[in-house]
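A single protein chain has been removed from this complex, and every other one stays in its place.
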Amino acid sequence: MTARGAGAAIEAEGLSRHFGAVKALDDVSFDVRPGELFGFIGPDGAGKTTLFRILTTLQRPDAGSARVLGLDVVKDFWAIRTRVGYMPGRFSLYADLSVEENLRFFASVFGTTLEQGAKLIAPIYEQIAPFKDRRAGALSGGMKQKLALCCALVHTPELLLLDEPTTGVDAVSRREFWDLLEKLRASGLTIVASTPYMDEASRCERVALIQRGKILEIADPRRIGERFDRPLIAVRARERMRLLEALRAHPGAGSVFPFGDVVHYTDARPGGDARAIADAVRQDLAARGIADAEVEIVSPGIEDVFMALMQRRGAEAA
Amino acid sequence: MTSALGERSIEVDGLTRRFGTFTAVDRISFDVAQGEVFGFLGANGAGKTTAIRMLIGLLAPSAGSARVAGYDVATHAEMVKRNIGYMSQRFSLYEDLTVRENITLYGGIYGLSDIAIEKRTTELVDRLDLRDDIDARVKSIPLGWKQKLAFSVAVLHDPRVVFLDEPTGGVDPITRRQFWELIYTTAATGTTVFVTTHYMDEAEYCDRVSIMVDGRIVALGTPAELKEQYEARSIDDVFVRLARAGTAA
Partner (left out) sequence: MSTPATRPKRPPSTLGAFVTKEMHHILRDRQTLAILLLMPLVQVLLFGYALRTDIRDLRVAVVDPTPDVATLRLRSRLAATSRFRLLKVSTTTNVLPELFQRRTADVALVLPTSFAERMGRGDTAQVLLITDASDPNTGTTMQVYVRSVLADFERDFGGARPRAGAIFIAVASRMRFNPTLESANLFVPGLIALVLTLVSALMTAISLSREKELGTLEVLLVSPLRPWQIIVGKVVPYLVLGFAITCLVLTAARVVFSVPMRGSVTLLLAESVLFTIVSLSLGVLVAARTSSQRAAMLGALVGTMMPTALLSGMIFPITSMPGWLQPVTRVVPARWFIVIARGIMLKGIGLEYLWRETAVLAGMALLLLVAATRSFHAHLD
């Protein structure tokens, strides 16, 4: 593990930023290692966009400091701008320019050429090359996304910052997009991306869960279940609404949330023996007339953790 | 449940829409029962938006027919519009009006009496726990509440069918689930819910789902049926497999 210091791609310390009465960012600290694929996961309005704008030097923090590629975001902003690639949220390209014209334009804006950037973007560009004479406005959503990524990479940046690159994109295109990001990471590029889709967390090496301007947790998504302090029970039954009501009425019930075709249940109190809880739930459901309930012990995913943290914060605030 | 109610609030038969030489929607056929929660899935550009526009009477079909809430969308588009509710991801509520003003506006548009609007407003605000924000501008309330409010406003006039176009995009996971409970409560009163989403776990919450690829419906059934048919662990897997096959073809 790289320690905080000269080697970090990004180091942020106590970043805060408010707009009027709204605290968009509230004392946010984190660091990103060189070559890492780092994710910010959180809903709209969590402060992701403000954070990206501070990292790209477009906005300045009210408090705290951040260094990007070793450079201060407030003082050295011109130097940072030449060295990062940025894709803003809901970014659209020039719809009336062709794919190639868009690329050449962004290349020249960064003082380079499409040819010089070709090496880095080659794996992505080959997928859109067949449409290079098509107007960007006529591309499908997934293709637009890939073109936007090419445009952000054409000047061979050392750090790629993507603000919600997959929002509004279908599940297949989202997967393909993350496949591309993994390829880019493998070539040594440092990538920071944000997303409201929890299932995309697993594609990152580390994720920061962010909600209402605060980072709730930073963890390896594969080990995030370890942060969950109580057993998690998944229950399946045909009549989901009745199942939900029954589980909420179960003595000692903590959280009861639908998860795809099952319902996730935890006790209100931490700890406890998983098997005992599962048995109690099974018996109680049978007593409440839900005969077809299948109860099993599962390991928590990122969404379970996120919701638990959200609730804990809500309880603390109250 | 699906066929038990018998009555159908959406009947689609060979519905087609062409733009020039491009066929955006290609002979799709399906029925949705009254009170059903129907998930309408598809990749970007698969033709979902075009299909929904035809179903809500905004776009005339090139061929085929569709009846929504008992009316033909081609010949009785105005009656269709009167009997449905519609909520899209971002543009449903007027951000510069207050909560109350939005409710009153939509109630008025759908011809509810002042007394009915008053009553509905109270019910709705109580259910959503928005009492303190009733006179706040919509833009100042959190996104999750906004979406729940938009949904409640879309069903204010007790439509037979409500169309929801990516209603939960960008919403936090807890609110997303609360939103789906609202959907269930509404469906339980007999309103048909027709919903699109990019969250594949939400597809599992639907009574039935259809998957659209390149303008055609390639899969249709309950989530359990589809998973069994494609030997997949989740609807996500089913979707990715079908959509990938479509793009490759």
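Order of writing sets the labels: A and B. Residues in every chain begin at 1.
The rule is simple: contacts are C-beta pairs under 8 Å (C-beta built on N, C-alpha and C of every residue); 3 or more make two chains touch, one makes a residue touch a chain.
No experiment lies behind these values; they were computed from the predicted model shown.
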Fill in the blank from the handout: Contacts of the unshown chain among the visible ones are A
Fill in the blank from the handout: Of A:G14, A:G64 or A:G89, the residue touching the omitted chain is A:G89
Practice task
Determine and list the chain A residues touching the chain excluded from the picture.
Solution key: 53, 56-60, 77-79, 81-84, 86-94, 96-97, 101, 104-106, 108-111, 116, 151-152, 156
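What we mean here is this: only the chains that are shown with their structure count from here on.
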Exercise for the section: Just give me the whole-number Å value for how far the CA centre of chain A lies from that of chain B. Expected result: 26
Handout entry: chain A partner contacts - residues on chain B that touch it in the complex
Key = 42-46, 89, 142-144, 166, 169-175, 177, 180-181, 184, 188, 198-201, 204-205, 223-224, 234-236, 239-240, 243-244, 247
Problem - Sites on chain A touched by chain B in the complex - result: 42-46, 140-142, 167-175, 196-199, 211, 240-241, 244, 257-261, 303, 306-307, 310-311
